[in-house]
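Submitted below is the structure of interest, expressed as structure tokens.
Incomplete set of chains, arranged as in the complex.
Each chain carries a letter (A and B) given by its place in the written order, and its residues are counted from 1.
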Amino acid sequence: MDFNDSPQEAEFRAEAVSWLEQNVPSRQELQGLDEIQRCKLWQKRKYDAGWACIRWPKEYGGRDATAIQSVIWNQEESKHSVPTGIFGIGQGMAAPTMMSWASEDQKRFHLPPLASGEHIWCQLFSEPSAGSDLAAVRTRAVRDGNDWVINGQKIWTSGAHYSNYGILVVRTDPDVPKHKGLTYFFLDMKSPGVEIRPIKQISGGANFNEVFFNDVRIPDEQRLGAVGQGWQVSLTTLMNERAAIGGGGGVGFDRVFRLAQEVTIDDRPAIENAQVRSALANWYCQESGLQYTGYRSLTALSRGETPGPENSIGKYVGASKTQDMASFAMDLLEMSGALQDPQSAFAGGMYPGTYMGSPGLRIAGGSDEIMLNILAERVLGMPQDIRPDKGVPFSEIPTGSNN
Amino acid sequence: MNFEFSQDQELLREQARGFLDENCSLSDVRKILEGSESYDSGLWSKIADLGWLSTVIPEEHGGLGLTYYELSVIAEELGRAIAPVPFSSSVYLAAEALMLAGSSSQQQKWLPKLAIGEAIGTFALAEGAGRPTPKSLTTTASNSSISGTKIAVPDGDIADFAIVVAKCDGGDGASVYLAELADVARRKVSVIDPTRSHAQLQFDSSKAELMGSEGTGWSLTSQLMDRAAVMFAWEQVGGSASALDQAKEYAMGRYAFGRPIAGFQAIKHKLANAYVKNTLARSNCYFGAWALAGNEAELPLAAATARVSSTQAYYFASKENIQTHGGMGFTWEFDCQMYYRRAKLLSVALGSELWWQDRLISAYERSNQPITA
């Protein structure tokens, strides 16, 4: 057992390392560009050299790399502070869906610009009344000639305002059971009738948008899968959802450990306090456990196996850990833990900032409760919850005042 | 056995809740959250008119001379409403400190003003990361003037005076001073809960009057902490109960998979646990109120017990309220955030959970009376 690469892995890593060293954009190159321009510059450079979306087939702009190679690439790339991140949904979720469900022409047309960063895609799944219960989407699509006419609202769409395309799940038949009445499309985000409004979060940030559809027309060619097959198509997308969401936020063990070395309790470093030590030890066990669980799944990849459900574990454990650690760090600072003021806040207000951001980690990408259900059902093989909505026409499923 | 509020006190609660429903709805609180006002001055003056500020101030100082039971009822309702007013600073801390250690002239000068809201007072202890100790305290005093920086001082930007803990070589290492703030350099600082304003106070040989006798600062602070902790705990319990109500209401009306999410055991048991924590915390607050009202020997133990359990209850209820709301709970437009912010502010305001846990055991070590549960 070791943490080392196999010879082939080592060789590949070396190649990646040297290319990165020579090609990571300098500060000057990025000077004066906004975040999106920076991301696009770097993505294009990788694409031209064959380092973009390396797991993809060559003909779609990839490199035909293996799973472990792409992990190695990501490890090495992440060692540099390079602008990425706006492509995650397009390359990570939309592309795999296109690969399994789009026509050959569509793939050859849409995938290369996704790889090169020329096109940015977003996801239009969740709705105010369809969160954990995603299949409850109400946004309607009605056939009109060769087009479909879309009306309704989506929510939690990141990057909607700068995306070229979006993947979309809508209801085409409300009179059949809810999983059977869905259809899946991709659409041009510049289509008339698409209205985008940012959502302000309790953390103050606005990383998400609401997207409204008023008689938006989508040509039937942009349908993925058959009419009514939308749920199966979305599963392809969701299987690729980056569980990266909510790994941990800014506040991790080492940071709070160092804080406890810095601040004092009764004139002694807080780290000497047994209660502080005990709390930190438990968090270390969680972080360490997640880290080595990750190594085990990398090993599975490296052996050509598919890793287990550790991603949902990481998301589930990491979110509450982050929330509790942020709260605990504020306690260590006592009254000044509450400060968010740029001028006087400790560590730039990172702890209250994380305290306000962490509730989102416990919800986004599957709430704690959904994660536990997934673990119980898919890993332990326990029965699904009773579903009174099973087999009921969607239009007859009861809803509440808060839906 | 008569371990309940009296009918008059329950009547007061009804009136208080009715008044706050009308004058301090969550949308009123949101105005302060989103605006630039330090507090809701309209609400503040109405509260003054109701006499709440003067509840426990003796009649000779223009107060109502009522008991801490009445003040407990008001505190719980203010906490439930997340009221954006300097009540805790002015009433639980400043007035309390004056009644505890003020000279009769200090009392005569300030208590009547506090009683009618003509003046706002606060208490200034913290000076930065961690809790000050006799060793770490940096604010100094020399003949009736003090120098040093206090941050974060609740309502420091709007207070007329502050009760300040300053270093002192004799006695227990500190003395308490009363300093008028009119000429003191102050800067408003933002905190986790913008519905409660805070400031940095820069004392630079600022005029200040000694309170109590020289070198009794830490013992006075300790007594003040116990007395204020009971009232803070009531505010925490009130907020926690209200957060639970909000979560339950939402869960009843939010449907997923064809049924109210309130019907899923994950939600039922989550909220049942919040109810249990709230109930235990509230009962501990009764104990605290009893000990405070009678100035009982159990006060330090009762205060710490009420404080620790209500801090834990409010953290749990406010974060699980957001969780129960799902994505919507994380949006600015929803009100869940207000409980979550206030919960954290109150938990660091008087000393952290760690600090009060330690204090609880210390109090038990001193009293060391077995409880017969």
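Operating definition for what follows: a contact is a pair of C-beta atoms (placed from the backbone, for glycine too) under 8 Å apart; a residue touches a chain by one contact, two chains touch by 3 or more.
Just so it is clear, the structure is predicted and the values come from calculations on it, not from any experiment.
Though each chain kind is drawn just once, the whole complex in this file has A x2, B x2 as its copy formula.
Keep in mind that, in the parts below, only the chains that are shown with their structure count from here on.
If you average the Cα atoms of subunit A and of subunit B, the two centres end up 40 Å apart.
Against subunit B, in their complex, subunit A makes its touches with residues 126, 128-129, 131-133, 136, 155-156, 199-202, 204, 262-267, 270, 273, 275-276, 323, 327, 330-341, 343-344, 346, 352, 355-356, 359-360, 362-364, 367-369, 372, 385, 387-390, 392, 397-403.
Interface of subunit B with subunit A (complex): residues 125-126, 128-131, 133, 135-136, 151-152, 187, 189-193, 198, 200, 250, 252-260, 264, 266-267, 315, 319, 322-323, 326-334, 336-337, 340-341, 344-345, 347-349, 351-355, 357.
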